[in-house]
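What you see is the complex with one protein chain gone and the rest in place.
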Amino acid sequence: MGTGPGAETGTEAVRGEEGAARAEPGVGSAKGRFGIFGGRYVSETLVHALTDLEDAFGRHYPTEEFQRIFRGLLRDYGGRPTPLYHAENLSRIVGFKVYLKREDLLCGGSHKLNNSIGQALLAKRMGKRRLITETAAGQHGVSAAMAGNILGLETEVFMGVKDIARQEGNVKRMRLLGAKVKPVATGEGVLKDAVSETLREWAACSRTAHYLMGSTVGPHPFPTIVGAFQSVIGEEIRAQILEKEGRLPDAIVACGSGGSNAIGAFRPFLDERDVRLHFVEGGGESLDADNCAAAFVLGRPGVLHGALMQLLQDEHGQVKPSRTRAAGLNYPGRGPEISYLCHSGRVKAGYAFDSEVFEAVKVTCRSEGLIPALETAHALAYILGHREEFDKGDVVVVNYSGRGDKDVETILRHLEGEI
Amino acid sequence: MGTGPGAETGTEAVRGEEGAARAEPGVGSAKGRFGIFGGRYVSETLVHALTDLEDAFGRHYPTEEFQRIFRGLLRDYGGRPTPLYHAENLSRIVGFKVYLKREDLLCGGSHKLNNSIGQALLAKRMGKRRLITETAAGQHGVSAAMAGNILGLETEVFMGVKDIARQEGNVKRMRLLGAKVKPVATGEGVLKDAVSETLREWAACSRTAHYLMGSTVGPHPFPTIVGAFQSVIGEEIRAQILEKEGRLPDAIVACGSGGSNAIGAFRPFLDERDVRLHFVEGGGESLDADNCAAAFVLGRPGVLHGALMQLLQDEHGQVKPSRTRAAGLNYPGRGPEISYLCHSGRVKAGYAFDSEVFEAVKVTCRSEGLIPALETAHALAYILGHREEFDKGDVVVVNYSGRGDKDVETILRHLEGEI
Amino acid sequence: MAHVYYGDPTEEFSAELIRTLAGSGVDIVEVGIPSSDPTADGPVFTAACERALKGGMTPRRCIEGIARLREGGLEAPIVVTSYYNVIYSTGVGRFMAEVRKAGAQAVISPDVPFEESGELIAAGRGEGIDVILQVTPTTDGARLGRIAGAARGFIYTINVEGVTGARDGMPESALELIKRLKALTETPIMVGFGISRREQVVGLVSAGADGVVTGSAIAEIYARRLDRPEETLGAISGFAKGIKAACAEGNAQRKVA
Partner (left out) sequence: MAHVYYGDPTEEFSAELIRTLAGSGVDIVEVGIPSSDPTADGPVFTAACERALKGGMTPRRCIEGIARLREGGLEAPIVVTSYYNVIYSTGVGRFMAEVRKAGAQAVISPDVPFEESGELIAAGRGEGIDVILQVTPTTDGARLGRIAGAARGFIYTINVEGVTGARDGMPESALELIKRLKALTETPIMVGFGISRREQVVGLVSAGADGVVTGSAIAEIYARRLDRPEETLGAISGFAKGIKAACAEGNAQRKVA
């Protein structure tokens, strides 16, 4: 197992144009490229930290010892494998067979812990004493604090002031866990600003601190290593669906912005051309609304936070923050790998509007007794709203990325009139 | 597998005096007795519902089909097996080896789902259309609503007005899941009043509704069947600790009031005399305080809600409600089985005071990144506060019954000065 | 027969109420010992228990109150109703002895079904106290036979599926139950739960019931004037007389039929 994205994913689809471009260092590096996407666009100050991280990942991740500890913690602390649940009631509603990959049952309530434990273990091996990170919905911040505490690392979480206000419950959980929550008031006070602030902090303390990047975004090697840690999801889906159905699924559907839960679910299936892959973004109120986060519709390639990726931006190249109700989908960029996969056509990009999302929450609550995270509900809204894309006999896996406890207030407020 | 408690637990320890007393129906029945405890003290109106339930449990529970569906749902929907996590940091603090049985990772956030799914399946098989139940912390109400929704049963949850006020988050979750939450203002507006109200409701609708009893309490056969559904916890502990340690644990520690998580964890070990069993009640502020729930210290045998059990009561035989901070430990009675086991000496009853409980929450948050439910924190407080009862080489399993998301406000308010 | 939770809202009122009822055609007085958890009772009686307990009523004071009523000349038979924990807590034997000494004739424990009644019946027998057994429309044939066979004093048939509390209608199943019982036993049948209206009583008695029990209906009347409950005694007396008359009417219809 190598450290480059090609080696990680092991697929031609992802390797893209990499081979050709790698030749001349200093003249357009292909490091960490997925097609044209990715790269390492950071200030010189951070280059050493990123090469150190790349080295450490290459040195430790493939070892049996690292895998044993990583997989052991995911199992005994995290609760892996998470179930692949045949949602019979939901299946009846949509007219095809729906399985939910239950990342909501992972410790902390979402897929985020897979990555947090992996990176915290790396940080520990690199001799770091501190984790710094950013969070939007708070799910990643909580998982980082958990991983930090198990491994004896201090945790500091940058969070936009607007997100702090609307994800109060997770802020309290982080405080209880002893993490320092640092309010970010710059920009719009949302996730992208928190990432910027964490990068700034990292520039000043990268010798002793590790930036625990929360999704498959940022400069190389982050997209590669976050994807590697998250692909435990897809590996399990593969084994579980083979056990349950004796065959691969017809489609896998995942929500996302940075793309970590989607990449985690998709990676082991990239070479399986018969497995359709769907990526669902936040559509906001409508495609015209200023809270729309459908970057694959409204964005174009651009560079933010160290990587070239599909990006919501204005005509001048200034980044446009999005404002869907799902805090975790409000990152304006799509990670390099998901950007590449959607551009190449391997993954079909879609979106769900807020009203469809709330309806999906309601349907899932009532039919399956599960309150999905608003982010996750985008994937559910997609299968509810695009039944025509699936056949009666289809086996469809939805990556059920997180539970909605954090969103209960927002959901109830929205559904109030109806309840 | 039979339906009587003796058959269920398969142990002499529990069978107690049953054999002798069973002889003469109508002159003191031994049905569902654990030693002197248990029985079926209900109005005649409910007798038929209880015998029907007893029959149905005897008919369905042992069948392969029921077990397949029950175990299947617990696995794929619930997330079983839950991990047995070696908490290294906590172990270092207490000085012996601590494993946490992670029921907090069960869908819904506590052990309650084991029982709710089991009973909802029974209800469905019995042709019921509705589940009625009661809840204190809200954990059981949420799990009942989940089970009801999966199986297409309406769910109605009685909840004391005081508990509604202090467990707002879970009330919202129940509402979102479509369960009707019925406020109970009688008595003190707490759990015991909600149980009474549910029994009243059941008397009026037992033909079409199943009372999904939330713990190992109530008239026979409830303590027996709840214990049976929950003993999946102990079965897993047994297999997991054998795999990890190659031997049985030296002790198992569980919190409780009705006793369901404790009974679930203990049952498979009752005949293993070398496995010490500890049951931890809510001590409140102090043994003199009016919020103390230490029924094994302050109570005596008595009849409430259909069973003879260890009971907090005044000198006239009127039941005394308790008011520990942990809503889920505020039931004034200890279920028949745990009452018997503590009286017979097989289980050692202990308690933890509120201040110790909050300290245990803090220690667990910081050392393991886990926020325990206040109920669960009683068990953790016990091992932190009674280190002298355990040896350096001991392997101790704490039944980590639930996560503390529902208690974050209460905990932060308490620790405020310190954070 | 009339059921009163003793001590609601005050001991003085309960005593006065019982005397009024006995003077208004009530043949048997059912004196309830207030319980912290009256699980077989509806909202009216649950509230009655809460008020009585708040007023400081205890099982001991209830039994002393019964003794005083007897001393005061009350002649109607008295049935003491108590949830089981009070009896268990006092000690079953001692409770029966005290009840007997106070002058009561029978005991009902609403949360003790037939299968759990052995100890109670044995202890009652020792003191000459009848333990009143209850049956309901949900009681199945075999049990009904056994209960009818073991019943002493009278059989208390519960009229509805549910808890105490006045209701307007009356289920067919109640009449059915009376007929089934009549075929099994000579023991008198009293019908309770949910009774408040003349037509109900006429129907039940004409179907074979030997009497009815009213309880919540009475508490509902005085609960409207909790500040001065004694002012409702007239109305309550009128109500009791009405029930008595309805019993007679039912009886007459039965003889005709």
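All chains are identified by letter, namely A, B and C, in their written order; residue positions are counted from 1 within each chain.
We adopt the following convention: a contact is a pair of C-beta atoms (placed from the backbone, for glycine too) under 8 Å apart; a residue touches a chain by one contact, two chains touch by 3 or more.
This is a predicted model, so every value here is computed, not measured.
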Which displayed chains does the hidden chain touch? A
Can you say which of A:114, A:167 or A:196 touches the chain missing from this structure? A:196
Just one of A:48, A:68, A:92 or A:247 touches the chain that is missing; which is it? A:48
Among A:87, A:113, A:254 or A:308, residue touching the chain not depicted: A:308
Take the complete complex as the reference. Which residues in subunit A touch the chain that isn't displayed? 24-29, 31, 39-45, 47-49, 186-187, 192-193, 196, 199-200, 203-207, 301-306, 308, 311, 313, 316-319
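We adopt the following convention: only the chains that are shown with their structure count from here on.
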Which chain has its Cα centroid closest to the overall Cα centroid? B
